[in-house]
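The complex appears here minus one protein chain, its other protein chains still in place.
Per-chain residue numbering starts at 1, and chain names A, B and C are given in the order in which the chains are listed.
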Amino acid sequence: MALALQTFATVKDANAALKAAGTRYLGGGTLVIRAANEGDVSVSGFVRSTEPSLSTIAVAGGKVRIGASVTMSTISRHADLGALAKAARAVGGPAVRNMATIGGNLFAPAPYGDFAVALLALDAIVGTDDGEAPIEIFLANRYGSAIVTSVSFALPKADSFRFLKVSRVKPKGVSVLSIASVLELAPDGTVSSARIALGCMADRPMRAKSAENALIGQSLTKDGIASALAAVNDGTSPATDPIASAWYRNEVLPVHLGRLLLG
Amino acid sequence: MELRKNYFADVRKDDLHEIGQPRPRSDSPGHVTGKTAFFADRNFPGMLHLKMVRSPHHHARIRSIDASEAERHPGVVRVLTAKDVPHNVYTILILIQIGPEDETVLADGKVRWKGEAVVAVLAETERAAQEAVAKVKVDYEVLPAVFDMEEALKPGAPLVNEYHGQNYYLYDSGECRKVRFGDVEAGFAGADHVLEQSYQSSPIEHAPTETTGCLVVPEGNDRFTCYTNTQAMFFTLDNTSIILQMPGSKLHFVGGTVGGGFGGKVDVIVEPIAILGAKLTGRPVCFIYSREEEMQISSPRAAEKIVIKDGVMKDGRIVARKVTGYTDAGAYSRHSPYGAQKGAGHYPGPYTIPNVWIDTYCVYTNRTPSSAMRGFGVTIGDFALEVQMDKLARLIGMDPLEFRFINAYRDGDMKAHRQPTEGAALIECMQEASRAANWPVAEKFMAMTSYVKGA
Amino acid sequence: MAIRRGRGVAAINYPTGMNLGGDPTQALVHSTPTGNFMVTLSSVDLGQGMKQIMAQICAETIGVPTDRVVVDTADTDTGPHCMGTFASRGTHRAGNAVIQAAREARQVMLEVAAEELEVNASDLETDGQGNILVKGAPQKSISIFDVALSAHFKRGRSISGRGMFLIPRSYPEKETGAMKPSTCYAHACTVAEVEVDDETGEVTVLTVKNVFEIGRALNPKMVEQQLVGGSWMGISHALYETTEPYYPNRDHGGTDFNQYLMPGPGDLAETEIIVLERPSADGPYGAKGPGEMCANPQIPAVANAVFDAVGVRIDTLPITPERILRALKAQAAN
Partner (left out) sequence: MAKVPVQFTLNGSEKAEFVDSGTTLLHALRDKIGDTSPKGGCHQGTCGACSVIIDGELRLSCLTLAETCNGVAITTTAGLSEAGVLHPLQRAFLEAFATQCGFCTPGMIMAAKVLLDHTPNPSRDEVVEALSGNICRCTGYEPIIQAVLTAARSNSQNAA
């Protein structure tokens, strides 16, 4: 059967159409069209929505709401989202970034989904017609969710957001791992709050909570971060894939976290 | 790039009109305008799409195949199994008497590697073919598989390929191709140091940007035109003629403009089955590998294991070299028996060594059949040889580049396979590398020449 | 963290062609009525520029500019047999066949010119610009255009030729391995310089200096294309590529260009190419096959450079960060 595309003006109608077996939501196409091209017969049709709110970015009062259809390249160019540009540019090559959406990135399995790692560090809220959910909860149940409509988060303070993607191929390769962090510093330079998110270290982006805790009250020096580096592998369960083995990912995670924190 | 014309100027004429001139490529205007016609840049009305049902197992007996549901699937025009292929068991080099025929076009009773073609589906659209592929039911009895060459060569290992009867290719020289030159054991006995080391590679894909494929058009006069990106037109035509038991005069192959080959398009895989499909349906057929098939189904460069044992003197002379090479052919021969033999002819490398012993084995395992790739039979051997050379130099405390000068072959030197060296230029390459890399070597090495001593 | 630097060298040779079945290739050459030349082959252009090089070889041999030669290849209804494009055989084998065919065509062309000029054919030469001149008396000449017209419409001659390359097949002697595995050999020496991150095992190839001896650079710009691309592929083989990353374990094979690793445009080593030309006795205008061997010496040169940098030997390809890191940890443990 042909892979028919159904287009709806509202997310509500699109959600209803998605109840039919085999239908997939079409965002930028980098995941679902690929699956169809590769002969994934579990895909039998596409659904999309042209609701305008899906494509808007709203920045007000230190809060950001990004519509789910906004692409990586739009984010990377947006004047108010400069802090996130590096993470948005970490996704694919230029053509992929012009297509890949922020909503779609939430569903990209490891070793993809680097932007979702950034969103996890930002403690984003994921919006659907069913309501809003913290990203950590959302990622745990992501497949089978209603259409993502938006992602919202508080804009990180200047210089508090850091992002690192490690890949074998430059400038564009998929991840060995990626790390995003939001660190706030007290006036004395010690860490007052820390959120660290890891990509490719589990079946979905994960928080490095032991490392976060170990950073509180520490200064960003070689000695200050030592206990965080020692703890960053807590709870990781990375995959072995063509890019790297689980062993390698675990071995170099503290090295790269150290470089991110000291860099 | 720099041409260093000062080398070998005495034996070279540089006053030619067209040769040696950087003429623009006649094909580039087509490339930059997108007008160059690759095989797939054609479209024929009513063209069918061929997709393969592939083995999910590394080694299994096929108990039964039920394609009835696939045949009834909307858009499906024809389903092909082994019994539809007139001469289903073939091998590529049979025309030049390198047998036995050991590979099935479509699996018959057994699969020997994960990804092996079992059933071909021809449908009106790619999607219909994909859907029908998913509906073909094959009942497999999974058999033990072997992936490690050393395991495969042990007694009692699962037999990969019954057409060979053992897990190695049987040369006229026995279980391996052999080169024997001088007395290698005496060489080791008289050496100051003996170093034995083992090297390993894993399979490598050609990864051309254009995947392997062909389009076939029945011409109405009982002939078939096949637009293909094969690297070898007549290998393909002649093997197709054998497989389909069809006179070669019925076959017309058009190609020659290929989106990268690197050796990956010398096997004859897609054309015979596509032509069979066109013959049985009377319709144009396209069979183009997906990228996934190109990466994991098309033949890679073989994995190799190479063991090198050298006897070396403190003064830098290598006096004995023994090489045992293993080429992982995967489940079928394709070009691998020749690759292993080519390795035997290549060792001990571009060095003059008085005592040489070479054994090269072509080993069968339950993986994607390997075949030719850029540097076939040599690339991995050169890795092993040249890392070994580095180790030997350090073992005797000698500069690695100077160590190579001491052993480099020159015109007239007898090679282990008993051909005198002609046209050598290793020394001059190393001299120029010494300069370019600012890696100085002793003056006596810079004064050397590849020409026959005294000539 | 330390970035440690090392360099390594490797020297190699490489055989041109193979000896199976005598490694044959045939060629046909004929002129059109206005003195353009068609080369008919079944050889395949994989992108290395076979068509262009055959045109230059034919042009040189006939004595016309390259743009007066058209190569028609890889149609089995018209092209004579070619074994195929592999084993660094294309330029060498097909080139030899084209020279032989072009020489035969040239002879007919000179004979027709001789009749027109009323001299002996052996007294004629070509100027490479499309004219045939009397040796020593260049004012007495005729254009190839006019010669071809004459041949076609007046004298009834076919300005054409047949050529083939074939060597005796060499069967390796069973016990000694005595054989003639190929014809001429190309040569290379590469020095690679690398940096190794000793905390992650990541390797950066800083420079590769490649010296290649290739017989003759028939078209230097096209030779450069092959050698630069080959040098990249050699580095790629050394550090990145495999379809089975955990060989002999069959799992985790890459299925796309994201998972099948090759250096990207941001991973390029500073690459120097130096070419030496020792014409081969048996090659077309002395050419050897450079297409394959140019990707070989970088692999051991990089491997040796990694050892020079960090003191561990990785004897398994590809030399991945993981293999280096494991070796470094083993080294530290000892």
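Rule of thumb we're sticking to: contacts are C-beta pairs under 8 Å (C-beta built on N, C-alpha and C of every residue); 3 or more make two chains touch, one makes a residue touch a chain.
What you are looking at is a predicted structure, and each value in this text was computed from that prediction instead of being measured.
For the chain that is not shown, the touched chains among those present are A, B, C, taking the whole complex.
Only one of B:Ser28, B:Ser68 or B:Gln97 touches the chain withheld from this view, namely B:Ser28.
Checked against the full complex, the one of A:Phe8, A:Tyr25 or A:Phe46 touching the unshown chain is A:Phe46. The missing chain, though absent from the display, is touched by one residue of B:Gln21, B:Thr36 or B:Gln197; that residue is B:Thr36. In the full complex, chain C touches the omitted chain through residues 46-49, 221-222, 224-226, 228-233, 256-258, 262, 264-266, 268, 271. Within the entire complex, the positions of chain A that touch the omitted partner chain are 2-5, 26, 28-30, 33-34, 36-38, 45-46, 48, 73, 92-96, 98-99, 171-172. The omitted chain makes contact with chain B at the following residues, 24-25, 27-38, 40-41, 43, 125, 127, 206-211, 258-260, 262, 290-292.
We take it that only the chains that are shown with their structure count from here on.
Taking the mean of C-alpha positions as each chain's centre, the chain lying farthest from the centre of chain B is A.
Comparing each chain's Cα centroid with the centroid of every protein Cα atom identifies chain B as the most central. Highest inter-chain contact count (C-beta pairs) belongs to B-C.
Per-chain CA centroids place chain B at a distance of 17 Å from chain C.
For this pair, chain A with chain B, the centres built from the Cα atoms lie 42 Å apart. Remark: chain A and chain C have CA centroids separated by 47 Å (rounded to whole angstrom).
Counting partner chains per residue, chain C has residues 245, 253-254, 259-260, 262 touching two or more of them.
Shown for chain B are the residues in touch with two or more other chains, namely 292.
Contact residues on chain B toward chain C in their complex (touch as defined above): 1-5, 7-8, 11-12, 16-23, 25-27, 58, 93, 95-96, 98, 114, 147-149, 171-174, 177-181, 197-205, 207, 230-235, 237, 251-263, 265-266, 291-292, 295-296, 300, 303, 338, 341-342, 344-346, 349-350, 358, 365-368, 372, 374-376, 378-380, 382-387, 389-391, 400-401, 404, 408-409, 416-419, 422-426, 428-430, 432-433, 436-437, 439, 450. Put simply, chain A touches chain B in their complex at residues 1-3, 36, 38-39, 41. By the touch rule above, chain C contacts chain A in their complex via residues 1, 199-201, 240, 245-246, 252-254, 258-267, 321-322, 325.
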